[in-house]
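One protein chain is absent from this view; the other protein chains keep their places.
Entry: chain A
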Amino acid sequence: MNHVNPKWEFLGLTFNPSNILMLAVTCLVVFLIAFISTRNMKLKPTGMQNFMEWVMDFVKGIIKSNMDWKTGGRFHLLALTLIMFIFVANMLGLPFAIAYDHVLWWKSPTADPTITMTLAVMVLVLTHYYGVKMAGVKNYFLGFTKPLAFMTPLKIIEEFANTLTLGLRLYGNIYAGEILIGLLAGLATASVGGFLGAILPAMAWQGFSIFIGTIQAFIFVMLSMVYMSHKVQTDH
């Protein structure tokens, strides 16, 4: 349990090679899923193509519940990438964690606040970008005075609060899940009795973590699209 993160310094930047590794693995898995399922596509879909189309329709549904498709269509790829990336990232830490010489190498990349906050800041920056681009500079700034002018400070705070909650919610959920799985694994390896005692809770918690990981991926994308719709829509 007493793990530390590996650390590299390169070009004056601080890297956590475990994060890099897990990001690469996540991207690879997501890409393979997407790539394999879109080979040999037919108008009448079969097998994996069905799954991929279902995912795309699901993401489309998320976007459509926040804004009309004409506005939201351009965020489809972003939302699709986000949900697949976060879901796979959440799942990666579930089956095992690999530590070498007390250095934690294999984990969920989303169990690191740097990564989740990066994603959250990226999404929020994009909302502001599209807010200015699609609603216009005037409407973008006017948006801060709605519904009432005196709420402007609150609206500004809200932007930072949104960013923080979006990133830290994901981080907290996944990190907590990994800690508990680690504790249960520690208990299981401590003794025979501990192993017997840990089987059931470990299985239950892993199942629950799958659920949490799925829900968190969904929530992240849903909230991203909610924030996005607040910025890009002027009439509501």
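Please note the rule applied: a contact is a pair of C-beta atoms (placed from the backbone, for glycine too) under 8 Å apart; a residue touches a chain by one contact, two chains touch by 3 or more; residues count from 1.
We take it that contacts and distances are computed from a predicted model.
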{"item": "Record-based protein name (UniProt) of the chain missing from this complex, from \"Multiple sugar transport system substrate-binding protein\", \"Na+/H+ antiporter subunit C\", \"ATP synthase subunit b\" or \"Carbohydrate ABC transporter permease\"", "value": "\"ATP synthase subunit b\""}
{"item": "Touching residue (missing chain; options A:F85, A:Y140, A:W205 or A:F220)", "value": "A:F85"}
{"item": "Hidden partner chain, touching residue among A:I115, A:A135, A:I174 or A:A198", "value": "A:I115"}
{"item": "Hidden partner chain, residues of chain A it touches", "value": "1-5, 8, 10, 13-16, 19-20, 23-24, 26-27, 30-31, 34-35, 37-38, 41-43, 49, 52-53, 56, 76-78, 80-81, 84-85, 109, 112, 114-115, 117-119, 121-122, 160, 163-164, 179, 182-183"}
